[in-house]
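Would you mind keeping the following structure in view while I ask a few things?
Complex shown without one protein chain; remaining protein chains in place.
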Amino acid sequence: MTTMSYREAMRTALREALAGDPRVFLMGEDVGRYGGTYAVTKGLLEEFGPERVRDTPLSELGFVGAGIGAALGGMRPIVEVMTVNFSLLALDQIVNTAALYRHMSGGQFSVPLVIRMATGAGRQIAAQHSHSFENWYASIPGIKVLAPATAQDARDMLAPALADPDPVIIFEHAQLYNTEGEVTAERQADIRTAAVRRPGTMVSVVTYGGSLPKALAAADQLAADGVDAEVLDLRVLRPLDTATILASVRKCRRAVVVDEGWRTGSLAAEIMARIVEQAFYDLDAPLARVCSAEVPIPYARHLEDAALPQPAGIVAAVNAVLGR
Amino acid sequence: MTTMSYREAMRTALREALAGDPRVFLMGEDVGRYGGTYAVTKGLLEEFGPERVRDTPLSELGFVGAGIGAALGGMRPIVEVMTVNFSLLALDQIVNTAALYRHMSGGQFSVPLVIRMATGAGRQIAAQHSHSFENWYASIPGIKVLAPATAQDARDMLAPALADPDPVIIFEHAQLYNTEGEVTAERQADIRTAAVRRPGTMVSVVTYGGSLPKALAAADQLAADGVDAEVLDLRVLRPLDTATILASVRKCRRAVVVDEGWRTGSLAAEIMARIVEQAFYDLDAPLARVCSAEVPIPYARHLEDAALPQPAGIVAAVNAVLGR
Amino acid sequence: MIAPPPAGPVPYEKDYALALLADMLRIRRMEEKCAQAYGEGKIRGFLHLYIGEEAVAAGAVRALKPEDNIVATYREHGHALVRGVTMNSIMAEMYGKREGCSRGRGGSMHLFDAGVRLYGGNAIVGGGLPVAVGLALAARMQDEARVTACFFGEGAMAEGAFHESINLAALWRLPVLFCCENNLYAMGTALDRSESQTDLCVKAASYGVQTLKVDGQDVVAVHEAAQEAARAVRAGGGPFFVEFQTYRFRAHSMFDAELYRAKSEVEEWKKRGPLHTFSARLKAEGKLTEEAFLALDHEANAEVERAVAFAEAGSWEPVEDLLLDVHSPEGRP
Partner (left out) sequence: MIAPPPAGPVPYEKDYALALLADMLRIRRMEEKCAQAYGEGKIRGFLHLYIGEEAVAAGAVRALKPEDNIVATYREHGHALVRGVTMNSIMAEMYGKREGCSRGRGGSMHLFDAGVRLYGGNAIVGGGLPVAVGLALAARMQDEARVTACFFGEGAMAEGAFHESINLAALWRLPVLFCCENNLYAMGTALDRSESQTDLCVKAASYGVQTLKVDGQDVVAVHEAAQEAARAVRAGGGPFFVEFQTYRFRAHSMFDAELYRAKSEVEEWKKRGPLHTFSARLKAEGKLTEEAFLALDHEANAEVERAVAFAEAGSWEPVEDLLLDVHSPEGRP
């Protein structure tokens, strides 16, 4: 067991993947000479050479599509789209090619592609650089979507993602890169199940990614106040581990969903829909969600803070569903 | 009052817009010489000339962005993206430019742009041509999203969309173009409110766009069976007319949402989330939704039919929430 | 200003020349039947006929080796057929039957066949280009001597996907054979309303890619050019761009009133039809008799009839299998 940053954990996973399978290679903007915009891939070019750590031109649609082709051609590409913001430029290839290929070809072709991207706000980089589109990706049949929120998961989830014969997208919240955590030598995480990060009995707080630390902070505050909240980390955004969500909600009979996406159409809405479809009679109170305000994320710190979910807002929402 | 097809109604609206304001112009792939891929714009090139009815090269990102620029520059462009499927290529401009401009510029610049696109499945045109991404668009702050489902609304909603100082997206379900309806000379619809298409008391069936005829057909079947369903046509997908939704649900105490989007992450989920947030105690049963199966829409007719919402499925869902 | 019909000697042995002719005939007859079946409601959705352009697929696909990859568009019946997808499975696909090459899920625009390395049919204009670049990258990284041929229309060249793909291919010197089928129109949009640079080879050359421009109605010219280009790619010379100048005789799809071009233009181009001009040349050289032509035609028609019978006799994929293949079995959630 060692302590490492989320960034190092991801880099470790990448290094293991590159070392372990000659079909694996890394491709994206500035993953090589620059060392990765978030320094995740730093040192990998030196270690594995320019054939396997490929700097691409600025052309998201092109190199994501090339990753799809390379996967079809027998390689195991890991494509880094610098951030989710730029992934909109590549979305056509992800949706219309990667996700559809297998079904549309009658099962003949698989696309064993992994796409990694940083996501989320919180560093005052303003409206065009602060998006969270995990919800969109999580709605596309044919792909899997992961959101490791801990160093352990960052290290653990890449290998099974690469082993998966179909496209997998990994979201890394940029605010997590500097967070530290224990990482065991043996793999702990799979790419199927959600994780209870804090067991509790009174309310289920369902979240993922960059909101996990906020939810845990809120749970600590609530605990001090006598509220025993369970914190559930979805970890896999598609397919959702509905069984674990429902088990937690059935136990606590109340739930709050925390999601950095804009409120309307958020992944939180989908969680709520599933709960109300399947556990309606187990609920003692309306469901609630804490999401981002429906506004382009502003640069100014105080406005950005106000736009994003914060522990205080989570505490308030929990108290509200508890009728306190 | 005249009877006309949805296609004619939309063309009438376009013609009125072009005739009424010299700043209005039409731009898109094959809107001119070809007459529009769905023949909506047929004749307009001849009537208004090539400056105001502009065929563009195949470059969705480019000409949608050019529409944004033209709007900023004082024009009132109506950009046709042939279908929602291709709009993924333009999504970056829609999200990162059109939607953000006003807020990000501190309120200095508005983008009075209208984007029209055909959407939906049902004509055996297979996976890449059968998408419904209305839910994604409906989640973006800074834009408005319309989905006229009747000839009247098709005629009525364009003018207020053009009058709006901010970007408006109009979704036209391709299956509606040939449907006929009465159209009055005076405008009936606004771009703020949902419409009750069939009043009822026992269950609220909430839907929009191409699913409206299916929901109405289901309601007819249900009526024959003694079930009095209310059918609500959202009509405006962003901002949602929550008050009308809640009023209908509070009255009926049960609701089924019908949405051609893939189930997970559908707009239906958002409707359900709003209901459970705000009308939980008014519900007598779990909410339900009828959506598309989570599969790339297949070509073969019987498989396509199975993948999409159908009246029989709506009837079954209504019966289920009624405990019948 | 339409060029005179293709003419001149055919530099091939009789058998080889007749095989090219037979391929063109097979495409033509198959598609004529498709149009008819469409009228009867047996085939639905979008159907984009290749009629008029057969020389391109016949001449270019035959220049490829079995280990080469093909990526095509929604107008790919000809490429699939010449590549070796059986007419039976193509027709069954269009009928939506489980025996179709894509299990009936794809239809006309999505013919796939792993066995002959046909990576589809793609209904997004330009959508196949980046995929082709990636296939070429995989070949290069695995030291496979594989050419990836990517077919696309001239209209696709306005898309960002074209630009990003050819730049990447040229930058990394990948073995991609860019096959532009310039049929002068993208739906109803003429080339000069779509590209500021109408000399498509100039455009491609600006990326530092080798180019060839060739009469796409002349199966000989097509075949020679494709062979030369494929050789250069295989030799490691990086990507190659070939512009095949061709013309579609039919509407863009079954929903096209053809308001954008004059009937007379179409008639003029029909004089340059790839089938009759090639037949005439072969006859002039004594490589083809009218009887031999009729025999080939008869064979093609017979194959079409068999394919229709096969498609008619095919089965529907059970509705319970709707979700099959959304994920691979090993990856099924």
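Per-chain numbering from 1; labels A, B and C assigned in written order.
Please note the rule applied: a contact is a pair of C-beta atoms (placed from the backbone, for glycine too) under 8 Å apart; a residue touches a chain by one contact, two chains touch by 3 or more.
A quick note: this is a predicted structure, and the numbers were derived from the prediction, not measured.
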| item | value |
| --- | --- |
| Displayed partners of the chain not shown (whole complex) | A, B, C |
| Options B:Thr83, B:Thr97 or B:Ser292, residue touching the unrepresented chain | B:Thr97 |
| Residue touching the undisplayed chain, where the options are A:Thr37, A:Gln221 or A:Gln278 | A:Thr37 |
| Sole contact to the chain not displayed, among C:Val202, C:Ala257, C:Ala302 or C:Val319 | C:Val202 |
| Touch list for chain A against the chain that is not drawn | 29-30, 32-35, 37, 39, 55, 57-62, 85-86, 89, 123-129, 293-296, 298-303, 306-307 |
| Residues in chain B touching the chain absent from view | 25, 51, 56-57, 59, 61-75, 77, 92-93, 96-97, 101-110, 141-142, 144, 164-166, 192, 239 |
| Touching residues on chain C - with respect to the absent chain | 158-164, 166-167, 170-171, 193-197, 202-203, 205-209 |
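Rule of thumb we're sticking to: only the chains that are shown with their structure count from here on.
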| item | value |
| --- | --- |
| Chain whose Cα mean lies nearest the overall Cα mean | B |
| Most distant chain from chain C by Cα centroid | A |
| Rounded Å distance, chain A centre to chain C centre (Cα mean) | 41 |
| Computed distance of Cα centres, chain B from chain A, in Å | 30 |
| Chain B and chain C, separation of their C-alpha mean positions in angstrom | 36 |
| Residue list for chain B, restricted to those that touch at least two other chains | 61, 85-86, 89, 126-128, 294-296, 298 |
| Where chain C touches two or more other chains at once, by residue number | 102, 104-106, 110, 122, 124, 127, 160-161, 326 |
